[in-house]
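Only a single protein chain was left out; the remaining protein chains are all shown in position.
Chain nomenclature is as follows: A, B and C, assigned in order of appearance, with residue numbering initiated at 1 for each chain independently.
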Amino acid sequence: MNLPSPFSGIVPPLVTPLTGRDQLDHAGLERLIERTLAGGVAGLFILGTTGEGPSLSYRLRAEVIRESCRLVKNRAPVLVGITDTAFVESVALARVAAEAGANAVVAAPPYYLPEGQPELRDYLEDLLPEMPLPFFLYNMPSLTKVSFEVDTIRRFIDDARIAGVKDSSGNMVYFHRLCHLLRDRPDWSIFMGPEELLLDAVLAGAQGGVNGGANLFPALYVALHQAAARGDFARARHLHDVVLEVSSRLYQVGRHPSAIIKGIKCALSLEGVCDDFMAEPFRRFRPEDRDRIAEVLATLKATVTRALSAPTTA
Amino acid sequence: MNLPSPFSGIVPPLVTPLTGRDQLDHAGLERLIERTLAGGVAGLFILGTTGEGPSLSYRLRAEVIRESCRLVKNRAPVLVGITDTAFVESVALARVAAEAGANAVVAAPPYYLPEGQPELRDYLEDLLPEMPLPFFLYNMPSLTKVSFEVDTIRRFIDDARIAGVKDSSGNMVYFHRLCHLLRDRPDWSIFMGPEELLLDAVLAGAQGGVNGGANLFPALYVALHQAAARGDFARARHLHDVVLEVSSRLYQVGRHPSAIIKGIKCALSLEGVCDDFMAEPFRRFRPEDRDRIAEVLATLKATVTRALSAPTTA
Amino acid sequence: MNLPSPFSGIVPPLVTPLTGRDQLDHAGLERLIERTLAGGVAGLFILGTTGEGPSLSYRLRAEVIRESCRLVKNRAPVLVGITDTAFVESVALARVAAEAGANAVVAAPPYYLPEGQPELRDYLEDLLPEMPLPFFLYNMPSLTKVSFEVDTIRRFIDDARIAGVKDSSGNMVYFHRLCHLLRDRPDWSIFMGPEELLLDAVLAGAQGGVNGGANLFPALYVALHQAAARGDFARARHLHDVVLEVSSRLYQVGRHPSAIIKGIKCALSLEGVCDDFMAEPFRRFRPEDRDRIAEVLATLKATVTRALSAPTTA
Partner (left out) sequence: MNLPSPFSGIVPPLVTPLTGRDQLDHAGLERLIERTLAGGVAGLFILGTTGEGPSLSYRLRAEVIRESCRLVKNRAPVLVGITDTAFVESVALARVAAEAGANAVVAAPPYYLPEGQPELRDYLEDLLPEMPLPFFLYNMPSLTKVSFEVDTIRRFIDDARIAGVKDSSGNMVYFHRLCHLLRDRPDWSIFMGPEELLLDAVLAGAQGGVNGGANLFPALYVALHQAAARGDFARARHLHDVVLEVSSRLYQVGRHPSAIIKGIKCALSLEGVCDDFMAEPFRRFRPEDRDRIAEVLATLKATVTRALSAPTTA
């Protein structure tokens, strides 16, 4: 199965359901996949930041890849995060992904010692020839300390192995410049990470979003994308406000950057989708935080249901 | 072989000699080990930042561990970097280290999603029971984005599994507070990372340094440590000035953070010690940079020789 | 003259034309004001970041205020930047502004020692009672080191003295949350600083932009604002692309943050509008940079003219 062309829509960065250290929650993964596919998503992104990719053993990452591909059964493209500080391991993961039938791989810069832009260029020159699948660049400077600058990406503008870019910088000026690359590569897909900017992104010409909240409310993000893409601005604004409410309420329980993943996993666990075990160094929310998530979740579910059932304008 | 008590002196963070992608330079590693041991170092630290640990495949990391221990033959303690974003892989590396006969392991915080201090505490609580060897905390906030705050470390003040701390923050206020922990744990060893602060560190009560330049000029750093430790302040200041000259000249060829490792590997290659291949995403210096290193190296060697042959004062 | 209600559109942050140290370029200021008013701007903002406010002596700041108000003659509201690290001087400037007939004042947080949010709250509680004119909060964290967090602003949601917010953070997630305040204060005006985000801002519900490029091409920014405000998305996207081209070409000559102001002043000088003397610590562009600006300017003028003369769609 090739990537569809154009490849657009919502591609949830799936959490990785775990039952314990180094143990995949198989049933949870299946429920999560069925739920998001039923929500109308355009593809699935596994082993990204939300999927705790860098926290998982290689054995487990391979298991997640194989199991996800097996469960998806080509109903939607599977994108696999291969971001790693060890080049050889990224390549190995890409091969596992290709063998398992995944459709693309996604890599952020190696994230220990920060690279200069010429070094990122060298890196891509070394990595791309080893890639058995279409390749997405993943810009995530808050975690990798460096950006793929637009001028750096432009140097690979004719590279047929690249299929697009996922940007999680939150920097809309950068994102606008990124979208200008589509003039020369209309086949690329540019995806927005932070869901609060999904509407801005589609209006800027992007193909879609890789938004954590779509694990929980896939239909909400799909509806927002569709409204924006078809020019129904009033409805898009309304759904965008709901997304802002999800993000401002669900991701603020807990004070550290891990709060987003913990919040999504906790909500999924409350919904009966999957376990909320977190890979070390993190731990699941304690009872008091879980109670707050339960409270927030009840309100949000009502809000989302109401927003989705509203008659489509325009 | 246990860690000596007290464990003090210079412990070079060895570069990892490579002949190509995923290929260890065995002969180079042997020459490097013999050279540093001959320089009087107190131990060897492999697979740290200078050793490009996070850039190496797990297979290669295991090979480096086994081969280093085999070559050292218990002539000095071997400390093994197990820093990783995947908990399970850190534990696996620690086991390889223990089986190979290494003497301690060293870990910085998992360096993708930044942890809050309570999360670092949870992490240590999870990790320490799995450690088959004495454990050093490695504080490296510029690369991991978080510090082991002194209050966090203090919570483990009675933990017999911890053998000390390596601090590469460059923050002397922090370092002074760290050294105060020695009052309660006189058996701990506190090591300074940045070589420009080795003298300050010893005067602050630290046991020694884990200094990159000791790959190249082990005797210089050993002499500086000894002069400072025995109170020969005049000689220590003189050797300290030479170390500052090494760092200001050798590490400034190239503009990115990788310049330090590239500079040391390049100089070692010029000295005939080992190959200067860099693990991806980095590449060895190009000819023009290599020429500049050669020039700098010639001057520095003369300066170091002169400094070391000067009659000991006091 | 009161602020219009609603107060929306483009409010250029005027450069301060100078003929030398502490010397106002009167004729240049007059030409600049006439040019921007002719371009259809909704108001003028003097002594902001682009106006080098913090670099000017108090005597000169008072002169700029009085002279601008005299020249504008109530044809448009004049907003006066009173940002200062000294509270008493901010208050004094606000009084000068009120006496001169200005229409509002604008203040970013005192920018030396960074304030916590409770301290910013105290500051506003102290400052607002002293303000003789409607007050705009100015969020500029890259220069002041702190943000007016949305929760902090919300505490003043009922304060009649506040007329709106100018946000130059470049953070669209923040900006969306800011715009939600308009639900409770529909009389407020929220303005976007970075011109690359003017379109996003209007689509997010903002009233307009305070964009540096409007010193040079006022009609371009006015046209973009109007197209976006009336829902002519195709034309807005087109003009937005021209704005991106202005910003990517005109502001990149020179490597430091001052390059934007130097570039605008240099272009205005080439256009015969005013002198390009910069207040210390900065200096005007040297001949080679001026030549590059001249080259860029020629192209941009043609592009802007073409874009503005295109038939209005929709």
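Annotations
Here is the rule we use: a contact is a pair of C-beta atoms (placed from the backbone, for glycine too) under 8 Å apart; a residue touches a chain by one contact, two chains touch by 3 or more.
Because the structure is predicted, anything quoted here is derived from the model rather than measured.
Taking the complete complex into account, the chain left out of view touches B, C.
The residue touching the chain not shown here, chosen from C:109, C:164, C:208 or C:263, is C:109.
Among B:21, B:66, B:177 or B:238, the one in contact with the hidden chain is B:177. Summary of contacts with the chain left out: across B:67, B:130, B:149 or B:200, the touching residue is B:200. Within the entire complex, the positions of chain B that touch the omitted partner chain are 170-173, 176-177, 180, 194, 196-197, 199-200, 203-205, 231, 233, 237, 240-241, 244, 247-248.
In the full complex, chain C touches the hidden chain at residues 21-22, 49, 54-60, 85-89, 92, 109-116, 119-120, 122-123, 126-127, 143, 145, 255-258, 261, 279-283.
The rule is short, and it goes like this: only the chains that are shown with their structure count from here on.
The touch graph of the protein chains shown is a line.
By the residue-number overlap criterion, the interface of chain A with chain C counts as same, with over half of its numbers used by both chains.
Chain C has its Cα centroid 36 Å from the Cα centroid of chain A. Chain centres here are Cα means. That of chain B falls 50 Å from that of chain C.
Annotation for chain A: no residues touch 2 or more other chains.
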